[in-house]
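With one protein chain held back, the other chains of the complex are shown just where they sit.
Moving on, here comes subunit A:
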Amino acid sequence: MGKRVLLIEDEPNIIEAISFILSRDGWSVATHANGHDAVDKVTAHAPDLLILDVMLPGKSGFEILRELREAEPTRGLPVLMLTARGQTKDREMAERAGVSRFMTKPFSNADVLDAVRELVAV
């Protein structure tokens, strides 16, 4: 079984496309679509990499990331953040929250794959 990626994103067709390309690349992909219980989901799933959208129902990706960085088990978890908000201030906010990689929509599949591979160092 490949390394585990958890994708937290609320757009179903993005979930399907990213899940497909990562699965074909040998990753084990789990998905989640809201921010309410995202931290619990990450903790329970213990992925090797988290792909996190910013604008999620219930809780923003920034808040989720900050909470993950405050908890010991997820402090060093590689997090690839995907967002439609590509302004400098959003990027800076993500960096302050502890993001590993920041990618703005629309991105290419190849970019996502490259980022995932680099972050987990396969």
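FYI, a contact is a pair of C-beta atoms (placed from the backbone, for glycine too) under 8 Å apart; a residue touches a chain by one contact, two chains touch by 3 or more; residues count from 1.
Criterion: contacts and distances are computed from a predicted model.
As a check of understanding, state which of "HTH cro/C1-type domain-containing protein", "Imidazole glycerol phosphate synthase subunit HisF", "PTS system IIA component, Gat family" or "Spermidine/putrescine import ATP-binding protein PotA" is the UniProt name of the chain not shown.
The chain we cannot see is recorded in UniProt as "HTH cro/C1-type domain-containing protein".
Touching the left-out chain: which of A:Ala46, A:Ala71 or A:Ala84?
Candidates A:Ala46, A:Ala71 or A:Ala84; residue touching the omitted chain: A:Ala84.
Residues of subunit A in contact with the chain that isn't shown?
11, 13-14, 16-18, 20-21, 24, 55, 82, 84-85, 105-110, 112
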